[in-house]
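Excluded from the complex is one protein chain; the other protein chains are retained at their positions.
And then subunit A:
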Amino acid sequence: MQNKEDLPANATVDVVTSGKASEIDDWETIKDNDIMQQQSAILAEEAEKIQYVGDKEPVSSLAAEYQSGSAILLEKIKVLNEQYAALRRTRGDGNCFFRSFMFSYLEHILETQDQVEVDRVKASVEKCRKTLLDLGYTEFTFEDFFGLFIEQLESVLQGNEGSISQEELVARCRDQSVSDYVVMFFRFVTSGEIKRRSEFFEPFIMGLSNATVEQFCKSSVEPMGEESDHVHITALSDALGVPIRVVYLDRSSCDTGGTSVNHHDFIPTSEALPSTASGGSEASKPYITLLYRPGHYDILYCK
């Protein structure tokens, strides 16, 4: 009996193995180039679905994605819809945190025309440049990225020759040749800050990935498309001295009854904050609000 049972089983295995073998033959002919080309084709396909930075839309539009999903999420979306004015999606290409931050920060400067903030952040950027040089980075590897960010910063201030409107800011953040450079600028800044304060960041990094600070920056911060975590957000917020609020849309429920949506404020360490305002709470109140859903960040607008 057993033999009879074994036989067909073996036969099936054989078929499967030979099928696999021929597949592997095919795989061997595929070169890295082909894989990379295929990868960029997939990315291009993705690009048609959503821009790097989308249009403003009502927060309630999120509900469509969860119609058949958890009731907690739908409840939370209702709460968010009451608390926030609008949502702006970003492409889920692993750069969404940096891209959301870029648009949100530049839009904030465009709307407030806050010259003091621009001067302050420029000083922070200058410190970041020095950090990278101290860490042994070759200047030409990062200078273009720094230059392009400063250019965007200056162009959102009105009254200059190169000033741009809100529509132009949207267009630039959708233009790869600007958008990716600014994302990379933030990656440089983040990596520099993590390495500069490696003793502070090390335990968090060990908890996340069991890698050294150096390895973490090399494999999870500096390459494009690597997703951001608490460590990245903390480092960027500290390095630039910009507070960030992250609102979490997840399944966690509240013990106290009723539905509320959790958030976490990333407040820069005091050394990064403007000295004149260190006593006031104004300086540390986040004006950048991001919506986090597991694996992705979008932009939220306050009412």
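The definition used in the following text is that contacts are C-beta pairs under 8 Å (C-beta built on N, C-alpha and C of every residue); 3 or more make two chains touch, one makes a residue touch a chain; residues count from 1.
In this section, contacts and distances are computed from a predicted model.
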item: Chain excluded from display, named as in UniProt, from "Granulocyte colony-stimulating factor", "Mediator of RNA polymerase II transcription subunit 17", "E2 ubiquitin-conjugating enzyme" or "Protein PTHB1"; value: "E2 ubiquitin-conjugating enzyme"
item: Full-complex contact with the absent chain, from A:187, A:232, A:245 or A:296; value: A:187
item: Hidden partner chain, touching residue among A:34, A:82, A:144 or A:168; value: A:144
item: Full-complex contact with the absent chain, from A:56, A:130, A:218 or A:251; value: A:218
item: Missing-chain contacts mapped onto subunit A; value: 31-33, 36, 137-138, 140-142, 144-145, 180, 184, 187-188, 191, 218-219, 222-224
